[in-house]
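Below: one structure in structure tokens.
Apart from one protein chain that is not included, each protein chain of the complex appears where it belongs.
Presenting subunit A:
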Amino acid sequence: MGASQSAGTEHEFQDLADRTGFSLEQIGNINKRFRQLSNNEETLSREDLASIPALDNNPIRAQIINAFFDKRNLHQNETGTVQEIGFEEFLMVMTHFRPAAMGLTEEERENLRREKLRFLFNMHDTDSDGTINLEEYRRVVEELLSKAGTIGQETAKAIADAAMLEVASTTRGKMEPDEFYEGITFENFLQILNTFDIETRMHVRFLHMDTATLRCGKSK
């Protein structure tokens, strides 16, 4: 794997490091992993990610994989999905999982929160219309309970509906019988997850480990 590192790549990495806030070493590790997953190609496709064996047990596997190919997460102001991503896009998605640095100002902390919650929101809002409607939320809960057998399927609807009711009542208060609550907007989403300290919870430790040499999560 060392052969792919060249002076040019180093420079790119430095550029990426500046933009994303990762350290050079972390970027190097992620790059190695990227190479491993994509079989040394330049781009990663859905199948490459889907073939990670450890993901099989994950109930929201499909959503996670989709999240990587969702343009909204790639810091571009477009919607829709791509078929393949390069290393830079891979890294962009990973930046959502950086731990919060010490000594952030209030504003920075708020921005970090928004960024992470935005990622979650995008994962739920599959039709990219800016709101999570009842169907989408139901699907979220169904996926979560997908490994739970038949009970899961039937309860999922009830739970999703109850959750939706809760959001509606928290954000809209009392509603007339004819009014219709279209769905959870991003602002509502922020509001209901207010007490959820996501900036500290949503992170993965990108330790200074050489992940490629570890026998873990081999893609094939």
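Miscellaneous remarks
Basically, a contact is a pair of C-beta atoms (placed from the backbone, for glycine too) under 8 Å apart; a residue touches a chain by one contact, two chains touch by 3 or more; residues count from 1.
By our rule, contacts and distances are computed from a predicted model.
The chain absent from the displayed complex carries the UniProt protein name "Sodium/hydrogen exchanger", chosen from "Translation initiation factor eIF2B subunit delta", "Sodium/hydrogen exchanger", "IBH1-like N-terminal domain-containing protein" or "glutathione transferase". Note that of A:R46, A:R61 or A:R139, the residue touching the chain absent from this view is A:R61. When you scan A:L16, A:L49, A:M92 or A:L112 for touch with the missing chain, the hit is A:L49. One chain is missing from the display, and on subunit A it is touched by residues 30, 33, 36-37, 49, 52, 54-55, 57-61, 64, 94, 97, 99-100, 102, 120, 123, 133-134, 140-141, 144-145, 147-155, 157-159, 161-170, 172-175, 177, 179-181, 192-193, 195-196, 198, 200-207, 209, 211-212, 214, 216-218.
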